[in-house]
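In this view, the complex is presented without one of its protein chains, the others remaining in place.
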Amino acid sequence: MNTQTIITALNAVRAQKPLVLNITNYVVMNNTANGLLAVGASPIMAHSRDELAEMMAFSGALVINIGTLDSVWIERMMFAVEQANRHHKPVVLDPVGCGASSLRTETSRRIAEAAEQLILRGNASEIIALAGAGANAQAKSKGVDALDASEAAVGAARYLVRHYGCSVVISGETDFIVTDNGEIRLNNGHAMMPFVTGMGCTLSALTGAFAAVGETTGLAAAAVLGVAGEIAAEQSAGPGSLQLNLLDALYCLDAETLMQRLKLTSSS
Amino acid sequence: MNTQTIITALNAVRAQKPLVLNITNYVVMNNTANGLLAVGASPIMAHSRDELAEMMAFSGALVINIGTLDSVWIERMMFAVEQANRHHKPVVLDPVGCGASSLRTETSRRIAEAAEQLILRGNASEIIALAGAGANAQAKSKGVDALDASEAAVGAARYLVRHYGCSVVISGETDFIVTDNGEIRLNNGHAMMPFVTGMGCTLSALTGAFAAVGETTGLAAAAVLGVAGEIAAEQSAGPGSLQLNLLDALYCLDAETLMQRLKLTSSS
Partner (left out) sequence: MNTQTIITALNAVRAQKPLVLNITNYVVMNNTANGLLAVGASPIMAHSRDELAEMMAFSGALVINIGTLDSVWIERMMFAVEQANRHHKPVVLDPVGCGASSLRTETSRRIAEAAEQLILRGNASEIIALAGAGANAQAKSKGVDALDASEAAVGAARYLVRHYGCSVVISGETDFIVTDNGEIRLNNGHAMMPFVTGMGCTLSALTGAFAAVGETTGLAAAAVLGVAGEIAAEQSAGPGSLQLNLLDALYCLDAETLMQRLKLTSSS
């Protein structure tokens, strides 16, 4: 059933070519734009207050990525979230480096608080840092020392799902998609993927493309990127090749390959 | 005759390695710099008022691209155009997203108005939006409903040529080079090219390189990128490969291949 949802969503992205408005970091602007194009969506990279209101009106989703943050960009991000709310559009937040500085932790929480239709996409440590003390209190009651990093992150994600009314995608060796309806585990992807900068940022951008066509759990993007990434890695001598083979694999991915390769398990 | 002009211009770029000063968007800075290097030119990316005057003095052309615009960048762009005028250097304007926000439409017009030696490079909708009401009035008198998108864009370009005293390159499935001397149609390129972000931005950057050696119509850049793009696409499984094969093809392109592949038609 999940598999069919993913295929339907991929077909919808390719048919509708949704506009995805990205306020993202300098490092990955080029490859996230290329990732969106390769999957069939239409990227817009814009950040000026003088045009965000106009552009959000005709965009299908907003993706906020805090990878290269400063006070000027924070105000742009907050304004963009207001506009997304005004037009009832989903907001994907990628809290890059959340926990590595108080600026990032606090900004991530401000944005998450502000967005009315929120999807969070981060790695385990970012999700744990974003949840912070609230999730820790809960984890402790279960005996935190017994938890491995993934379990701790899923616990944090459950807290975030309740606290913000959002979906959470934790990406890593195993991806976890955490929603009100429980968790889905995804075991696609490849160990070489973390050697390409911004792979998580690409996942967040694709999550925006799928949200724009109504798939707001984050599952379809994680599945498509995981499968395309493992196809690409199998053809690659190193991370340079992987970066380009990934775009080719996203562009060429068909339903049959996706079905054959998907490694999904649900627990609700 | 046009073919010989293009080959002469390509040889001149490779021999003179002109410095091209780019004020462009964050998304494409890397690949436009690589595009300029691959064709034989020398990119400079600089934007500070504290050095633009000095740098414009020894650069051969200025390329302004409004892809990621804000009020700070607009002032830099206007100052750079002043410096280009002062040194009698050509200015290529890429009005990215013109029509998608009033900020972009107005800024494009300000820059076009200011530049004394102007070449415009955009897609059909950007050129139509830039021309705006002036061109519409003219088109209506010819019965606008009868026009397809390309004809509307060529009509808009003719208006812009007269209004700004510029050349206009409309890129798309067919490229149109519109000047005082009429139009040239170019049917090179490949359907996969729009799946790579910033392909039009690369064309604008190359247009600057050719303008710096005296080819100020925009034809040579469109021809070289169109032919290199189709060679690259024929070797590519998807847009990731295309992006890198394009740089290889620009670097390797020789006069014979260019002559064999060019699909030009003039109407003056």
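The first chain written gets the first letter, and so on, giving A and B; residue counts start at 1 in each chain.
To be clear about the criterion, contacts are C-beta pairs under 8 Å (C-beta built on N, C-alpha and C of every residue); 3 or more make two chains touch, one makes a residue touch a chain.
Predicted, not measured: the structure shown is a model, and the values here were computed from it.
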{"item": "Where the unshown chain meets subunit A, residue by residue", "value": "25-28, 30-31, 67-71, 97, 100-104, 194-198, 236-241, 243-244"}
{"item": "Interface with the unshown chain - residue positions in subunit B", "value": "26, 29-30, 33-34, 37-38, 43-48, 50-51, 54-55, 243-252"}
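In the analysis below, only the chains that are shown with their structure count from here on.
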{"item": "Copies subunit A and subunit B - rotation angle from C-alpha fit, nearest 5 degrees", "value": "120"}
{"item": "Cα-centroid distance, subunit A relative to subunit B, in whole angstrom", "value": "34"}
